[in-house]
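A single protein chain has been omitted; all remaining protein chains appear in their positions.
Moving on to subunit A:
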Amino acid sequence: MSAQKDRWVSSLVFLLFCASSIPRSGSVGLQQELSPQHYFSGLEAGKASLAFFTPSVSPGAQPFLEQIESSAEALQDYGISVVKVNCPREDVSRYCGKENALRKAFLFRGNRLIREFPTDALFDVNSIVANVLFALLFNEVKYVETLADLENAENVLKGKSNMVFAYVPATGTAEHRAVMEAAFVYGTIHQFVLTTEAALLKATSHDDPDVSSAWLLFCHCQWATDPAQPCRRTALGQPLTLLNIHRHLKLMGAPLVTEVAEDPEKVSTVHLQLGLPLVFILSQKETYEADRRTAEFVAWQLLGKAGVALLSRDLVDLNVLHRSNIALKTPDEGMPVQYLVLEDTDEVITLVEDKNKAKQIQEDEEEEEDEDEKENNNQDIQDDQVVEAVSRDKKRELPLEQVLVLTEKNFQSSLSEAARTVVLFYASWEAVSLAVLRSYSEVATQLKGTPGVLLSQVNCWDWPGLCSQENVTQFPTIKIYKEGQRSVTYNGMWGTEELSSFILLSRVSCPLTLTTMDEAEGYLRGEFPSELSTHHHTSFLGVFSTATSEARAAFEEAGNILSGYVRMGMYFEDDALALSRKYSVSPPALLLARSGGRSVEGIALSKHSLQDMVQMIRYELLDIFPEITVPNLPQYLQLRKPFLILFSADGISQMESKEMLKVAKGRAQQAFVACWLNLKKTPVGHGILRKYFSTTPSLPVLLWVNLHAGGQVFKFPPEQSITEMNILSWLEKLQAGLEIPSSTLSEEDWKPPLPAYDFLQMMEPSVPELSPRSGDTSVPHPPKSPGGDTATEEEPSRESTAEEVGFPGRDLRGTASRLAVRDKQGKRHSEL
């Protein structure tokens, strides 16, 4: 945006430059001091000058003189010189002699006096520039007082040229100046009409206008033919500044509808350059005339807000839906052209207006941010949610009574105390560690009194040797030591529930060897072993005959890997065959009892490699139509498939569930993950919907999210009911590319949120030898000064300034007062 702004600022400056073609006197010594004779003899024909006469310094005129001086530069841009004429004491001519003439300024063109200004009309730079230009542009800017005057002016122009009508609450204001400056540039192209009459404002604007703010209309009189009708008008929707007026006039000057015959991605018009969107009406030969009328209609509606182009699809090969009739190109670089199917012209207008509104808000924010940036840049404000949350929580004492603190001295001995010792290795300065420590303390409270489990912690900041001895290189790490022997490293979610589930499951060996048929049956029912009977979890029972030792070995090894995450049992007694037959498989086989006590499935084990085994068990743990939650999403993401996800307010109806399950189990099962999300349980889902639709749509809403390829989000038509048939036919249309995505996931990289302190740049002035040598060529070093360094000479001054400010080095006295003046005294070593 700012780049665009720059572009048209510079073009305006260029225009002004051309306009002020009158050559300037050598130096820009803006205000010359001359004697009256000199002044009048030096006046050039056609050149304007503003003169004021002064005998000696009269105190009353002093503020006026200051304003005149500061406006000299602005007037110079318009070829008007500002001259101070010194009246000799004895001079009694027209300008010098009279006392009241000395309180006035005189505007000359050549040697002709155009206007004399009382000093109270020239109260500041704006009023000086506005009034002087107003006087000079007498012909270009018409002043009107009544509606009749305005209509007359309009009628004269009809069919010839356009009119710019401005209302300013008073002359001499900043808005008045802006209008006059614009008139200086555009006065020869458009007729400018100015008024200060509030009645005229009321007559020309629709609703109740605010008479205290200025108002500018562009009246399209050039194309107006009907003498009875007023010219079409386009109001400037922004405050009256020179830039805004310039921008408005440029837009008004652009063709109403541009006809294009190339790829919209390559098209650029004045609208895009000025930061406005461009709407393409996609046309075809057959409908060209109608489309042209539509385009013109839309263009009038959007005048000043967006450009309109007519694109003939017959001439350009567009790779978009055939149904698309509108394309929207935004000025933001890198944003692709959006193709849309819209029903009527109102939709086009709403679309553009919404875009502009959003953009306006964004810009406002950016501006605010820019301001902040100048002051502080926010670099020193914590933007890491974990670090900030932990430091806000640091005063709370954690309930860690249940957690044994281990040290280098008691580590080995403590491990042998309990059957299972859980050790959290953490660093007391590290935020993620401390966040996990909080969950860990909750686990400890939950598991209080659980036999055979000891929870403990090691602070690696205190005991780095112990941590590296235990192979802990990252914080935090949780390990479970089994009777001080082998340890298992936890690599699940750092949440209370997940952790305590892991610890509880780890109490039982994995896989658990079952020795009787009863145990095996009890295991599948979730009743055996008793430690886990309260724990609902999918159980895997490996059934092996003695001959299938290879599969058994792999299963045991898989058990080691999945220990703590999965319930695994193993049965290889003589009647293993009988057990597996019950579930119509033969050993080696896997019996799977899902949590929730549904029937037991039997799966024949054909692959015996460890990797396949682990993979298969992990896969079997996934549900067919799961409820997606924060903890379980990663498991489904790993499938790297698109998601068909139903967002519901709270639970889903039997009907939806049934239909979705049918879809999930159907032939397309392999192609996507069918799931649902409970917004009550997973409120962050609101955030997702808001990102997709900016408003929360009516629920439930079924979405297709291409998470891994392209990132398009499609919304199931809300008017259709969620049935298997409807879904499948919608999916077919999706595949065929007949649907338009509602949203696309951002493709942005995760860049640094804020810049760092550029110490290299800060050091350069004080360490000149640091300056980069171009191309690393061999520039000899500047020789060291023979005296060594100059710091000693500086010391006295350093000391004295320090004392004045009252900063006591590393002294604690006055810390509070220092904190108070910190902001002002940011750079303390500035003299270095």
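As a convention for this text, contacts are C-beta pairs under 8 Å (C-beta built on N, C-alpha and C of every residue); 3 or more make two chains touch, one makes a residue touch a chain; residues count from 1.
Operating definition for what follows: contacts and distances are computed from a predicted model.
Missing from the rendering is one chain, named in UniProt as "FAD-dependent oxidoreductase domain-containing protein 2" (options: "FAD-dependent oxidoreductase domain-containing protein 2", "2-oxoisovalerate dehydrogenase subunit beta, mitochondrial", "Transcription initiation factor TFIID subunit 10" or "Proteasome subunit alpha type"). The chain that is not drawn here is touched, among residues A:386, A:578, A:604 or A:725, by A:386.
Among the residues A:474, A:584, A:615 or A:653, only A:474 touches the chain that is left out of the figure. Per the touch definition above, the residue from A:227, A:451, A:683 or A:737 contacting the chain not shown is A:683.
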